[in-house]
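Every protein chain except one is present and positioned as in the full complex.
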Amino acid sequence: MTLSLSIGRLLRPYRTQSVFRPFQALLLIGIVATAVGGCAKRNDGQSNPESADAGERPNTELQGKIDVDGSSTVFPITEAAASRFRKLYPNVNINVGVSGTGGGFKRFTRGETDISDASRPIDASEFAAAVEAGVKMIELPIAYDGLTVVVHPENNWVDQLTIDEIKKIYAAGDANSSAPKLWSEVRAGFPERAIEPFAPGTDSGTFDYFREVTVGSKNSLRSDMSTSEDDNVLVTGVAGSAGSIGFFGAAYYEENKSKIRAVPIVNPETGKAVLPSADTIKSGEYSPMSRPVFIYINAKSIARPEVKLFVNYFLTNAAEISSAVGYQPIPAELYQQGIANFSGRKTGTHYLTTEGEKRGGALVDVFQEQNLRETP
Amino acid sequence: MNQSEESETQLRSGYENDPKGPLASIQLLSGEPRRKLDARFRWLCVTIAAISVLVLIGLLGSILLQGVPSLSLKLLTSGPEPDPSEAGIRPAIFGTLWVCSLCALFTLPIGVATAILLEEYQPRNRYGRFIYSVIQLNISNLAGVPSVVYGLLGLTAFVSMFGLFGSRTSQGGGGLEIGVRYYDQFFSEGMRSILVPVSDPSQSVSKPVDGMQGIDTSGNPVALKVISIGDPLPIGDELQYTLFDDAEAGRITKKSWYHFSLPLGRGVLTGALTLMLVILPVIIISSQEALRAVPSSLRDGALGLGSTPWQVVWHVTLPSAMPGILTGAILAMSRAIGETAPILIIAGIVYISRAPQNLMDDFTVMPLQIFNWISRPQEEFHSLAAAGIILLLGILLSFNALAVLIRQKLHKPLS
Partner (left out) sequence: MTSADSLVTPTWRGDLDDRVGKYLGRSQRSLKLVRGQETVIYAMLIASGLFSLLITGAIIYVLAIETIAFFRSDGVTFANFFGSTTWNPLLGGTKSFGIWALVCGTMLVTAIAMLIALPLGLITAIYLSEYAPRRVRNVLKPVLEVLAGVPTVVYGFFALMTITPILQWLHSGFSVYNAASAGIAVGILCLPTVCSLAEDALQAVPRGLREGAYGLGATRFDVSVKVVVPAALSGIISAFLLAIARAVGETMIVALAAGSLAQATLDPRQQVQTMTGFMVQMASGDVSNYGTEYYSMYAVAFTLFIMTLALTMVGNIVRRRFRETYE
């Protein structure tokens, strides 16, 4: 009711209405003026789109629409691929969403999207939903994402961390002990400062992979940490207080190197502490924190020429695209195998056994023909 | 000061000097402390009022500072790109235009009709009055509901329509459809696209047959030439219509602007309907106020001349109340333009390359695009977001100015 009073007040003429709102008019003029003035300033001289490689003109013939949804980690790669592809074929419309790996799978397994971005392989319940809906998928790895553990730049006591220490920091407490609140509980010699842990959202593949690698997929991580699917939120969080620690994809670390510091992780095989970088991730030295990211294609959509051309383009240029946005390419033979799987329409997933169990291991080991579980 | 003291003494000279008298206990107040208090309170008020002005200046200033370097024509003409120097907000601008105009189209009739019902058609019996009070209470409650809840409602009621019509696949809806033409698209060896019209969407995708009639992208009819693998490729123009016999077609759809299908999915129509839910209570309340402001003498005069109630409303009350209704509608629309949360819930698309082409098309709105840019790590995107905010504020300010103009120009004294 009082809302009506206020709106009524707004509607009745003011006592002073001889001038046309000088303040608002001034503001409007100011904005327009700065806009016009700003136009003159920003002058990006580049006019050649990147597609002008070898004098190839964009093909305006091909048309159609491709729906992509899924992980926000893989989104930058897909977005870059879509943007480059559209320079070659401007009339193909590609829409990319970021509902998260799980949200993307939910839509994918109902047949609503053509391509699903995923930062983890499909799991058993999602696979079952796909089978039930009659959706066949082709699983294609496209890049490595190195999970980087970061701390505040002023954090000078953490020189390196072992997987066990990470487990101690992040694991949920049990009946006997709760998750540690101070750094001194993690390793003797660390100061008595409060730990402030940050983590990506729990439905992201990043979270699942981190959990699998540190505490094991059967256990849970601690409950009192701050989560967000938005990696920039995590960067800001870690950069904000000296006792904080967080983890997310290497791409976001690269972008924000000035604000946060990466922690070398001790490789359990070699015992050496390794910092994540393009080389160490690609060679496998930075282990076990690098994981592959995937795209899943709906087999029914492949028949469409636009989808076929897009996926071919994606796979052929994936190495270059992923490096450009901060990810690491997978070995070339795996790209070749992906292209072969795609041309041969080999549907199914390599990451689930026929009993429905998750198959773990390095990408080069799992992505083999004999591991392919077909969609019936 | 002296004068008041003197007057106090004079006043006290009579009765008060007698300590036992009836007026002995009266204390005359000096005006001074109260005046000082008044002056101090006035300063407090001015300071606090100045705070709001300062806050606004700070807010706008920081945004202008960050945003002006990114303002350029490119912002207005291109779509979102991973490279900040090429990114623009054009699809979002058109998305906002589509959604908000559709929203206004739906909300105004329903909102004004409800306001007319509540104000002009007064109930005559107890039940009617009860129902009216329920409706009125309901509207003022709905005005206070957070917009996220409307987003959830839109998600269930409009996007999936309670699951009644099946789910929307990437090619179309599960239920009724109009305004769609289906084609099978072949991409020839000469890199040209040939569309074969499909009359029955449930039939499977066409296989290439030599001589099959289709149309090319300019609309001219062409005939396909199908060769087997191993045959030599024709040279010259014929290559453009040549296909191998194992070529596959993809079904695409061409939708007219009035395309409609059920379930509604995550298109412009759904966004408009969800925003309608958000601003409907506001429009009802503001229209009620505008109608109330029309003096009853006008209505009574019309009734006295023998008009029916609807004639009174249509010919007398509505025209007089129209400036007020329009102003309220414009203010409600400016609220709808800035709404992010419901659109975020029903349509989470982040990379969209073109403006919406039909009623069911995917879309994004300006606040959502700004929200997405804020969430990116690169600083240039923050600057772009600030530039987008400047655009959005410019649009909102012009709406406000329009509302004031209407209020001033069209407002006629009614009595």
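Just so it is clear, A and B label the chains in written order, and each chain counts residues from 1 on its own.
By definition in this document, a contact is a pair of C-beta atoms (placed from the backbone, for glycine too) under 8 Å apart; a residue touches a chain by one contact, two chains touch by 3 or more.
These numbers were taken from a predicted model, which means no experiment stands behind them.
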Check each of B:117, B:247, B:322 or B:355 against the chain that is not shown and name the one that touches it. B:117
Using the definition of touch stated at the top, determine which of B:56, B:176 or B:191 touches the missing chain. B:56
Which is it among A:113, A:228 or A:280 that touches the chain not included here? A:228
Sites on chain A contacted by the missing partner chain, in the whole complex: 1-3, 5-6, 8-10, 14-16, 19, 21-24, 27, 97-106, 125-126, 129, 172-174, 196, 201-203, 219-229, 233, 236-237, 239-241
Contact footprint on chain B, counting only the chain that is left out: 31, 34-35, 37-38, 41-42, 44-46, 48-49, 51-53, 55-56, 58-59, 62-63, 109-110, 113-114, 116-118, 121, 134-135, 137-153, 155-157, 277, 280-281, 284, 308-310, 334-335, 337-341, 344-345, 348, 367, 370-371, 374, 382, 385-386, 389, 392-393, 396-397, 400
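Throughout what follows, only the chains that are shown with their structure count from here on.
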Cα centroid separation, chain A vs chain B, in Å, comes to 30
Hey, which residues of chain B end up touching chain A in the complex? 60, 64, 68-74, 81-83, 85-86, 140, 143, 167-170, 185-187, 191-193, 205, 216-217, 248-252, 282, 285-286, 288-290, 292-293, 324, 327-328, 331, 348-354, 362, 375-378, 387, 390-391, 393-394, 397-398, 400-401, 404-405, 407-408, 411
Chain B touches which residues of chain A in the complex? 1, 3-4, 7-8, 10-13, 17, 20-21, 24-25, 27-28, 31-32, 34-35, 37-39, 41-44, 46, 59-65, 67, 69, 75-76, 78-80, 82-83, 86, 93-99, 103, 110-114, 230-233, 235, 252, 255-256, 298, 301, 303-309, 325
